[in-house]
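With one protein chain removed, the remaining protein chains of the complex are shown where they sit.
Right, subunit A next:
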Amino acid sequence: MIDTHTDGPDTPAVRARAVSDPDTLDRLHERLAAAASRDGLLDVAYTSVDTPVGSLLLAATGTGLVRVAFESEDHDLVLDTLAGRLGPRVLRAPARLDRAARELDEYFAGTRTSFDLPLDLALSRGFRHLVQRRLAEIEYGDTWSYARVARLVGNPGAARAVGTACATNPLPIVLPCHRVSRADGTLGGYAGGPARKSALLALEAGVRTGPRSGDTG
């Protein structure tokens, strides 16, 4: 085919010159997230943070933090589920998760032993909700058996159901289901896998056994 415009750019080349640069798109995205938050348009705001147990997805509704997910849960899949259950207006909006991210930083630095965040337990129902809500009563560095948690919620025979409630905890770390293990002292399951569960317990044990290097008081 003879191109009558051989001296100049052809159509694909013209099209290529129209492509937007990533910096501009990032800046526009940030502006959109700010405006959407201001106007209360988001069903879910999210971000991801790097931690010693890998990348964590943090998601919040207008009520509070609604989901913490490990990398092994597949963040894209988790976002799909959130869109289906809470609404499709899901946007990356890191500023909305600043406080949660900061508290998690402090937790992993060993300077925070409990979380002070508004939470939204919209993703759980019934007995699971009841159990998850009370997990925060288990103190930092402590471990409880599933049966003890079952007694705490007034249902001593429900140790197995407590296990399910822990496994489906939408807010791991913040609601410390990692502090619940089997009566025989073995670890029990964990949404993030057993390695992460023991890493969290080791972190909490380490801080408890004495001052860390660099501590001043």
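We take it that a residue touches a chain if its C-beta (ideal position, glycine included) is under 8 Å from a C-beta of that chain, and two chains touch if they have at least 3 such contacts; residues count from 1.
Criterion: contacts and distances are computed from a predicted model.
Peer 1: UniProt names the one chain left off this complex as which of "Phenylalanine--tRNA ligase alpha subunit", "RNA polymerase sigma24 factor", "Succinate dehydrogenase cytochrome b558 subunit" or "ABC transporter permease"?
Peer 2: Not shown, but named in UniProt as "RNA polymerase sigma24 factor".
Peer 1: Which of A:Pro88, A:Pro156 or A:Pro194 touches the chain that is not shown?
Peer 2: A:Pro88
Peer 1: Can you list, in ascending order, the subunit A residues touching the missing chain?
Peer 2: Missing-chain contacts on subunit A: residues 5, 7-11, 14-15, 17-21, 23-25, 27-29, 31-32, 35-36, 39, 41-42, 44, 46, 79-80, 82-84, 87-92.
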